[in-house]
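This report concerns only the one structure given below.
Missing here: one protein chain of the complex. Every other protein chain is in place.
All chains are identified by letter, namely A and B, in their written order; residue positions are counted from 1 within each chain.
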Amino acid sequence: MPKHHWILTDVARGIWQDSFRCSARDGLGPVAGSTDWSISKRTLRGGLSDGVDVIDVDNGCLSVSILPSRGMGLWRGTCDGMELGWKSPVAQPVNPAFVNAHDRGGLGWLNGFNEWLCRCGLAFNGPPGTDIITRDDGSQIRNEVTLHGRIANLPAHHVEVDVDSDGPGTLAVTGVVDETSMFGSCLRLRSTVRTEVGSNRLMIVDQITNLAGAPAELELLYHTNMGPPFLEAGARFVAPAHDVSPRDNHSGDDVSRYDSYLGPTPGYVEQCYFFDLIADVTGQTVALLRNAAGDKGVSLHFAKKELPGFTLWKCTQAEADGYVTGLEPGTNYPNFKTVERKHGRVVSIAPGATHEVRLEIAIHSSAKMVAVVETKIAEMQRGRPPRLHDDPQAKYL
Amino acid sequence: MPKHHWILTDVARGIWQDSFRCSARDGLGPVAGSTDWSISKRTLRGGLSDGVDVIDVDNGCLSVSILPSRGMGLWRGTCDGMELGWKSPVAQPVNPAFVNAHDRGGLGWLNGFNEWLCRCGLAFNGPPGTDIITRDDGSQIRNEVTLHGRIANLPAHHVEVDVDSDGPGTLAVTGVVDETSMFGSCLRLRSTVRTEVGSNRLMIVDQITNLAGAPAELELLYHTNMGPPFLEAGARFVAPAHDVSPRDNHSGDDVSRYDSYLGPTPGYVEQCYFFDLIADVTGQTVALLRNAAGDKGVSLHFAKKELPGFTLWKCTQAEADGYVTGLEPGTNYPNFKTVERKHGRVVSIAPGATHEVRLEIAIHSSAKMVAVVETKIAEMQRGRPPRLHDDPQAKYL
Partner (left out) sequence: MPKHHWILTDVARGIWQDSFRCSARDGLGPVAGSTDWSISKRTLRGGLSDGVDVIDVDNGCLSVSILPSRGMGLWRGTCDGMELGWKSPVAQPVNPAFVNAHDRGGLGWLNGFNEWLCRCGLAFNGPPGTDIITRDDGSQIRNEVTLHGRIANLPAHHVEVDVDSDGPGTLAVTGVVDETSMFGSCLRLRSTVRTEVGSNRLMIVDQITNLAGAPAELELLYHTNMGPPFLEAGARFVAPAHDVSPRDNHSGDDVSRYDSYLGPTPGYVEQCYFFDLIADVTGQTVALLRNAAGDKGVSLHFAKKELPGFTLWKCTQAEADGYVTGLEPGTNYPNFKTVERKHGRVVSIAPGATHEVRLEIAIHSSAKMVAVVETKIAEMQRGRPPRLHDDPQAKYL
């Protein structure tokens, strides 16, 4: 039985599994020699979480809880006993039915924000406002834009699970989420989370298809959010960079310390930096958060061509308010959409075409593992430190 | 057992049937000699459809899926192997919990729009804006109005099913939907969809009751939306009309072609026409959409007194964007409510009173059946073609 395939949800075909579990103990046997793996589905009940589906994938080393109900975001996980995620003031996953994106002047997205990884997009991300497009004839299209877009608050209408015991042994969960509207942007996300049994990493493969009859704009940013044990006083951010630019003057004041973290600091005001990362000869780049001792780390791996923008969000406020840092690779920077369009950083997808983006996340539980990534980054940096800007740069304004 | 009656939902009395099915095979036997009929209920799970109830009525010839969760709209159907409905970019029925009417500057209704028939109303329909009523003393009441009103995104709190094997044999589903608020408009829709076994038609009987202690305004428009096989290049709209007026100049440019359709046309910009229809001696009127060959058609039948407004919406854009035309009888035209009030086209219902509207839909699967309707319309037109206006007319402004 090398390959197993299950469909858990398919609205169009009326398929729905109230619960699901597959594992070695469920008669499927070992995968890649391990019996210590499972994939299961449950539904949260009560509070703002009522009706939220959770798919727990455990490869024996790394486990992650996927939220089909919230745009295939990754709620949280564990790896080698370390927690993956952070403690948001919004304690549990929120059913999108309870999220009003227009609350708080277009900041309502924050009412449901607590994932380890959530997507910002697909038609737009960044701050709220009115996105005005002026046509050649001078007429204008006005689109109301809310913080970080719709995708994190849209549930998957199709979910499937794959187990492949061939080769390294792979566990995969795929969800399909439509961000569509009549007379509006019509984009489909097909997201697969894949992990090899016993490994310390997972791969996200996202395919975004333009379902519409005209070219579509895409903005996609991966808001990965890290707390302890990776984030702590003295933790460091490490990435190969050409230059580092502050989002605002407040961030610019501390640009020289962009890569180091404070402990929980009541009253801390968030700082944000935009990066032009260095890619290696294969086009890949990497971003690492490591703890103070350098024996715990989490790193992101992706092709710079697919995710040319990278934003670092530092939010080391009091633990009660959400002590967190965001490592955010994106097709764009999370500026207001008109800014990104002006600088040519909004992806265009032809009618019916599909745009693919891959993001790998690896967890490092020893000084040796962290050092491997740091060494790789140092090699990419080639001894030339990134240029640090004190002021917001024109290319981000 | 001539008459059967079931209550599927009644919130006030705590009645709820998770699923339901009645048919000849369920021991009920033939109706009007036919065993080929059924009524069943199911609930969609997953995606934006999670929790949407669907009641499928099949009379052996015509079947229709009713959505109690969406204001008793008709999602889609089939008749003699022909599909009834259209392909919206919003693929599946959307639970109103996920629809924010205030999204997109008051156009959020479009995020859930995909029915074959949905109602626009009840307190208002037409475009969004601020409806300002100036009282005699000069003071003003301001109401925020969103596109096409609330009713299509309100679930029925009472649902019942009736099967009557007497006479022609009738299947009926009734739902009660409250559009109420403290200090707001308080209207109740009691809608019955009725069809005779083996027939090609269904009758909608809607009773709107003013639950409030003061007179209420009503705007009710039936947004019936047709795609292939009725809509295609060369398809035609046929209705007896005194005159035809464009909604805007863009529509006016093509008023001479108001009754003919293009195939799917990427970049097509919707056009809209307002009709003053001709009624026959019994007060009835009719509107027909027929395919190019004239061997498939769908027609609406109603009393002009009950539905004096008629709007034709032509939206022959790319299939991916929603290739569709709307035949829209209404108590009013879908202009901004102040326009309709100014022209005396808003219905007033006395406290406790009920306003009834009936709409019949018939499906025609042969040239002969289509010709019968066309002949009837030609007779009503009496050889005098409708007056076509190039410009928007004052009575619609």
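Everything below uses one rule, namely that contacts are C-beta pairs under 8 Å (C-beta built on N, C-alpha and C of every residue); 3 or more make two chains touch, one makes a residue touch a chain.
In this text, all values refer to a predicted model and were calculated from it rather than measured experimentally.
Colleague: Touch as defined at the start, partner being the missing chain; which of A:7, A:24 or A:90 qualifies?
Modeller: Considering the complete complex, A:90 is the one touching the chain left out.
Colleague: Thinking of the whole complex, not just what is shown, which of B:42, B:157, B:236 or B:389 touches the missing chain?
Modeller: Looking across B:42, B:157, B:236 or B:389, the contact with the absent chain belongs to B:157.
Colleague: Of the residues A:319, A:360 or A:390, which one touches the chain left out of the display?
Modeller: Here the residue in touch with the unshown chain is A:319.
Colleague: So which of A:9, A:38, A:111 or A:224 would be touching the chain we can't see?
Modeller: Looking across A:9, A:38, A:111 or A:224, the contact with the absent chain belongs to A:111.
Colleague: Can you list where subunit B touches the absent chain?
Modeller: 9-12, 14, 16, 51, 68, 96-97, 100-102, 142-144, 154-159, 177-178, 180-184, 186, 211-214, 351-352
Colleague: Spell out the interface residues on subunit A facing the chain that's missing from view.
Modeller: On the subunit A side, contact with the omitted chain comes from 42, 44-51, 88-92, 95, 97-98, 100, 102-105, 107, 110-111, 113-114, 264, 266-267, 317-322.
Criterion: only the chains that are shown with their structure count from here on.
Colleague: Where the centres are mean C-alpha positions, what is the separation of subunit A from subunit B, in Å?
Modeller: 42
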